[in-house]
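Here the complex is missing one protein chain, while the rest keep their positions.
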């Protein structure tokens, strides 16, 4: 019998709402125990809901089946190689999940009196100290919920810093290689973005930087940089860059998404950065969860410290025999205030602190080393044979933890877009690299293997790329129509935006 | 592109040993902390191992990937309908896993002083009382590790009971419909099996029973019965059967594998049984784990009680203000002794007790009701159309929680064996029913839907059977060569037994 | 080699050869020498898994969590029971470990969950469009402000004092950035002062922010209060507690343009405040201004139904500085937890739970009001939380109850100086009648003791 579709393809998508049947239920609730007073006697009728929301009606066994089956329609890090550039898809230790689930963490109320949450506050303080040491900056706030939230925090800190000095600056510089969140954060913080060009080795174009600083004299509030940047290139001019920005009175912001390249080897603070955000869901092994949760703590220099968000976790030395104690400090007159509720994504802090404890000083340095080794090895493998020809490296030099290839020749010579290569990789069981970013490289493919991959996986990936390019020479249609074996095949994304259907329609 | 195999088929099986690479590791161990004395100074050289066992060498990320990917090569109850007759594949509530994992249960040492394990002993005692009420027999031992272990226990109890009365009997009666563990247990217990025939309505053939009792007068130690039996038929003569066995001086043993049919509706004790085993991994929702763990507690009548295994959980009323307390009673002079180490599969007890608490008296009765309703509905659906013709019900009457079809006409008319139908069902995403059991029905198909399945699932299954039979009329080869979509296709089981390869061969 | 990496000595040699360098250090030479750390980080050495476990278990032991004590703490996050299937499903690698679904063909699981979640939140709030989830409550409210500016081109916000203090403070923090003025309207008898609100709203007002039940637990008449906003063309933005929406009229039926809030009560544990998620629903009119991911339905080349990230042109990775928001990584896994919890509760269970909360809260409010030295802070209707005044120092009373293993509630003093003596008490289905009675009894004893100056 010829297979027309895979078993998963044969199973058409049905939402849980479509599996609902009136009268079924999974939840049994505790008895009310107290008088069953009609609700309308407790809350005025006009404030009450008429119809219960049409949530699915379905018993527990089918709920479990629904989501278990759905889960298998995802590719995940525990299934295979996931070299998604800029995302640092490293192994997620289950130990971290175990410790985060301890009731002392998981069922601790965020408004618990600090006197009765000493363990949690100490953990946060220890994580702050660890990140401070790793970043080379003295002060840390754990509050931001993710990288982009950290960026916004950093820009608001910059604003507060300038305002405190009686200045109001309007521009923020960012290289054309910067991640989309950078300019987006700049606008949200009420600044205007000024792009800085990239030089022939992938770093900041120094002359353009000088020019932009001159053009916008007195207006430049900040320069946002990623180092190594999104090309995987470490900017050797960083010292000079810092000097120029500080001379111009601006702050230097470090987008920490690429910190995994330099842990224990080089520190943003030592490079001259004033503000750093760290993506705990990248370098510090918080699982990505299909798009979060994460956390984006920030580390800052002394001059920025007074403006840090409220509250801050503080430690006071123990007096007469008592050990040190920990508290939340709200009394920070110059603070930019809160960026969110309570104290931040504590559950993420537990996981990342467990990760730091597990690896320790040597382990973190070794992780970065291996990340860089793996990236350079895969780069070397992809410089061979067909890949070397059709997918040249954008900036030919040693990379740090990731590198960017250009699919331009492949497109020109085989008519295959980077997207086609990516989709065909799906049939080989690999998650494709990040595509079409950074923008300044045409047909960009951004590859970040991370330290937790084996040489065997890197080799298999390089072989797959080679094979796809070989196929492409004889039969380019193969890749153009890929994928073939995924639960669904190429999807119409235009339709989804032109006539958006963003919820299940329900009867009655 | 035509699909030649499914993605899973394309992935050839490789064991974790084949993924090993010298020097890799996942475990970091605590420091020794104490003097690093050479081992040979602590234990004589001649008692020491030369070469470390060749366990796999592999880092954590690849271990996780290996077993996650392997797991997807299993069909499981949380993926779909699993009407495996006699196995009671009912939903496994995750609540039970949660409570079993509480450190107070999971990290409690079995040799803990009973004074300091009162919660565990009370839980065992409560479970004993619950099972006693459900079975209608006053005494319970939780010790047996599974059903077959319970059977052995029951037969050893029978032996002890007779010995105590100065008798040594040699024969155990069992119907030809009995499960394989019954005769196997009989032999292990040093008895000889005497088969009893089945009558035209699926019950015990009373004349044959009388004859066998006469032939073996004074020799019959026990009759082992399943009621409802493996045909899903409730034996209406059970009262008379009990009378005859007791008259003959034998004990009556109830194989509780089918208890799910009668919970809260009818009790083995009330039917006249002396000894009952309960499969907690069937009626009481312990997950099957791909072949265990389970537990096979036994409930017995007063006359059997003195011989129960050691130790027994006992409760003593609290004196002066203290609540009741619980203990392990080892002082049981007539006991058959231990059947295993410690107190039994406690983790299973926690899950099953949580299940009993969740459902309560009404819930258990309703579960059996729905199990019987689902079975009879599916039986009715399969009595329609092609199934009705080609797969007649073996004993045409209302069934209890399961029923048995015969593929004889299908084989005769379409040349399709029950096995072919079963394999073809795999392509439709269903786990097949139990096949070729019970033995007295040719080409038997034993179907047990359980109460936790929806009407939709039952209908889909009936439709699939209908469709397969329709295919079979036009193209029987389709089923004969099935399955096509499973991770591997039909496997050579003969080879595996003729030239058994039961472990991975390793180099050096 | 750590236990999470695999490069053996042999591997390293082969890899370095292929790269054409003699050591890994050579690869780090692109970092200027003076910027290389050149010393080990000052962090402890790595530990074994069991040691890390023991260390963190010891820290956890020092927290008084809701497993150890009876907690009436709320103020935005609540000790609801999270059903076991939520953990079972959210802990599956397939949901736990993927990145944002940039490759939809291999992310249908996550994308369909988003679509289902959007449907559920849309049902709860009565608004047609839902985002797939934002960070958490207060920052979602601040993001709504950013949307309002884009939608109205106005820069003035009118905010009820009944809105969670964390939300108000976060809105202020953000407003300094995107440039907006925040005007606050006070409370009367626990409810937003309607007259003051009407006065505060004008043609320059971009949005009116309300919360119901508000921070003091009072159920606001959103419809009536919202009229002022409608009149002046300002957006009506309503923060709400999802657990009350089985009983309370949904914001969408009260004229809200945006309904948002803290999602923790749905399928997320307390976690000392996060991670949870923020929900964000709006009218069709706002669909192209929404923050965060939105999944949309579409088809594949063979006509199979499928899901993708829709309207990505709103997002930072496409629109960069023109994006409707800077949010990227959000809370997909937490939204999944909420969806599973909602499916588990189901249509009936969700309503029943809401009614259970209203009834037990009414009972608790009555019991406490009857305590000598305790009086209600307001008489407005409440759903799951209420405020009282104590005739004794709140913090001292709380310490006394903590001694008895009870976290009696949230002290209002810091954020509401006008309620120095105020205590906010929250109820969930986990708080039994017996526990409520115990609270009343313990509170009465503690207040009495304080008044008599008995020392602990």
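Here the chain labels run A, B and C in written order, and each chain numbers its own residues starting at 1.
Heads up, the rule we're going with is that contacts are C-beta pairs under 8 Å (C-beta built on N, C-alpha and C of every residue); 3 or more make two chains touch, one makes a residue touch a chain.
A quick note: this is a predicted structure, and the numbers were derived from the prediction, not measured.
Looking at B:155, B:259 or B:391, the residue that reaches the missing chain in the full complex is B:155. When you scan B:3, B:197 or B:380 for touch with the missing chain, the hit is B:380.
Here the missing chain is touched by one residue of B:199, B:329 or B:366, and it is B:366.
Contact residues of chain C toward the unshown chain are 49-50, 53-54, 57, 67, 81, 83-84, 88, 91-93, 429-430. Mapped onto chain A, contacts with the missing chain fall at residues 21-30, 58-62, 64, 68, 93-95, 97-98.
Note that in this section only the chains that are shown with their structure count from here on.
Counting C-beta pairs in contact, the chain pair with the largest number is A-C.
The chain with its Cα centroid farthest from the Cα centroid of chain A is B. With centres defined as mean CA coordinates, chain C is found 20 Å away from chain A.
Centre-to-centre spacing of chain B and chain C amounts to 45 Å, using the average Cα coordinate of each chain. Averaging C-alpha coordinates per chain places the centre of chain A 47 Å away from that of chain B. Residues of chain C in contact with at least two other chains: 1-6, 11, 46-47, 49, 83, 85, 87-88, 93. Residue positions 60, 64, 68, 72, 78-79, 91, 93, 358, 452-454, 481 of chain A each touch two or more of the other chains.
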